[in-house]
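Take a look at this one; I'll ask things after.
Omission of a single protein chain aside, the complex is shown with its protein chains in their original locations.
Chain naming follows the written order as A and B, and within any one chain the residues start at number 1.
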Amino acid sequence: MLSSVNFTHDTVIADLEAGLGTLTRLGNAQVDVVLLVVEATTKSLEVAARGADLAREKSLGRLIVIANRVRDEVDADAVRKAFPDDEVIAVPHDPAIVEADRHGVAALDAAPDAPAVRAISAMARNLLVMAGHNGSGAASV
Amino acid sequence: MKLAVVGKGGSGKTTTAAVVARTLARHGTSVVALDCDSNPNLGISLGVGDDETERLIAMRQALDEGEQEHAPGWDDLLDRFGTDAPDGVRLAVVTAIQNPEPGCP
Partner (left out) sequence: MSNEVTAVRVALVGKGGSGKSAIAGILARALAQQGARVLAVDSDPMPGLSLSLGLGLVDAPIPDDAVEEKAEGEPGPRFRLRTGLSALDAVDRYAVDAPDGVRFLQFGKLRGHSASLMRSQLAFRQILDDLPPQSWSVVGDLPGGTRQPFYGWARYADTVLVVTEPTAKGLLSGRRLARLALGDARPGRLAAIVNKVTDPGDAEWVRARTGLDVLAAVPLDEAVGDAERHGAAVMDEAPDSQAVAVVTSLAHRLTEDRVGAGIGS
């Protein structure tokens, strides 16, 4: 379905099923970017490694690894070591995100300046630059 | 641009997708956010609240039913089954939790 979606919108972002179910079933879907979110735990790294293999096997799209809830350099290194050939973006552990999650509000509303929100937003803006979008909306984040 | 967000449950996948979607929307692109998780929570992270998230009708059901008759267009489905999230992001839930074979492909 991902291949065939055709909205008049500029951007489609799909939050896939947790785990690898959708990735294993995907046929020849093509996206521009696969954001692979991973924590520095043994389980999360194992799932992500399998996910990255599947994304590469199926030539799904450009892979960006998001090292999430990074507490220190040890965490960041664990993720970089697991994905030595991929682009890795570190997003720090952030109590503001924990708090937003608890109350079911958007992190971008509750804590727009929180370090984790800024890290993810910066990555998103880079995607726009690379896609050649001129940023006509000009709202600042 | 098409983006897919993947990861183990609880990795922060949905929070990440929501921040990316709204950031892109704030920079002037029109954004559709598709919740393909069989346990859809993206609405909460986008900021539409849990009641609205729970209420959203799965677009997948409409797709399956629509195939028998004439298939409605994507934008039409989005109008009927989506909801407006902050910053102009249009959100739709694609899976039905009781559908045995959900997912976005």
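Some observations on this one:
Please note the rule applied: a contact is a pair of C-beta atoms (placed from the backbone, for glycine too) under 8 Å apart; a residue touches a chain by one contact, two chains touch by 3 or more.
Keep in mind that what you see is a predicted model, and the values were worked out from it rather than measured.
Only one of A:Leu20, A:Val34 or A:Ala111 touches the chain withheld from this view, namely A:Leu20. In the complete complex, the residue from B:Ala4, B:Val20, B:Ile44 or B:Val89 that touches the missing chain is B:Ile44.
Taking the complete complex into account, residues 17-21, 24, 40-43, 46-47, 50, 75, 78, 101-105 of chain A touch the chain not shown. Those residues of chain B that touch the chain absent from the view are 8-11, 14, 37-39, 41, 44-45, 50, 53-54, 95, 97-98, 100, 102.
In this text, only the chains that are shown with their structure count from here on.
Here the spacing of chain A and chain B, counted between their Cα centres, is 16 Å.
By the touch criterion stated above, chain A contacts chain B in their complex at residues 1-2, 5-23, 25-27, 29-39, 43-44, 47-48, 51, 55, 60-61, 66, 68-69, 91, 97, 101, 104-109, 117, 120-121, 123-125, 127-128, 131, 133-141. Only residues 1-39, 42, 44-47, 49-50, 63, 74-75, 78, 86-87, 90, 94-95, 102-105 of chain B touch chain A when the two sit together in their complex.
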